[in-house]
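Structure incoming, see below.
A single protein chain has been omitted from the complex, and every remaining protein chain is retained in its original position.
And now, subunit A:
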Amino acid sequence: MLYLLGVNLPDHKQVPTALTHIYGIGIHQAQKICHKLAIHPRCRLAHLPEQKVTEISQLLNTYKIEAELRRERSNRIEQLVQIGCYRGDRHKHGYPANGQRTRPNGKTAKKLNGRSLSVRSRGFCTSLPLASTTSTPRVPSPPSISSTLAPITRLIARFI
């Protein structure tokens, strides 16, 4: 396996396919990389000379991939939540954010949306237990006169 920029790439695969294992590189981007570096399309990663591997590494450093891309995506979603827009709200609650219906489907969004949000941004979320929140526990307020007399008032109203 070729270890490149923190990712283990499978040796036996063709170079464009192997590069897609990097987060942020799809098949078209991978093919463009091969075209720029004059790597023939049927080349396997194991057959690549050292110089070409170095060139791939140098070219990939100019792209936003892996941790940097994840961070940027997470920041963008956090920003949506912080400005209090509709999309941010949907991310916060784990619902679809692109106008999809929730009556029949929504399970994928429930699973994926809001993963990158920090716990503070989530706010009220049923998927997380209350103990995991960083806010202070709620102290019950002392009983008031109206709350004490409410049952008696209801009983009297029944007989009237």
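Here, a residue touches a chain if its C-beta (ideal position, glycine included) is under 8 Å from a C-beta of that chain, and two chains touch if they have at least 3 such contacts; residues count from 1.
The rule we apply is simple: contacts and distances are computed from a predicted model.
Per its UniProt entry, the chain excluded from the display bears the name "Small ribosomal subunit protein mS29", taken from "Proteasome subunit beta", "Small ribosomal subunit protein mS29", "Trafficking protein particle complex subunit" or "Golgi apparatus membrane protein TVP23". Checked against the full complex, the one of A:Lys32, A:Arg87 or A:Lys110 touching the unshown chain is A:Lys32.
Counting the whole complex, the residues of subunit A in touch with the unshown chain are 1, 6-8, 10-12, 20-21, 23, 31-32, 35-36, 38-43.
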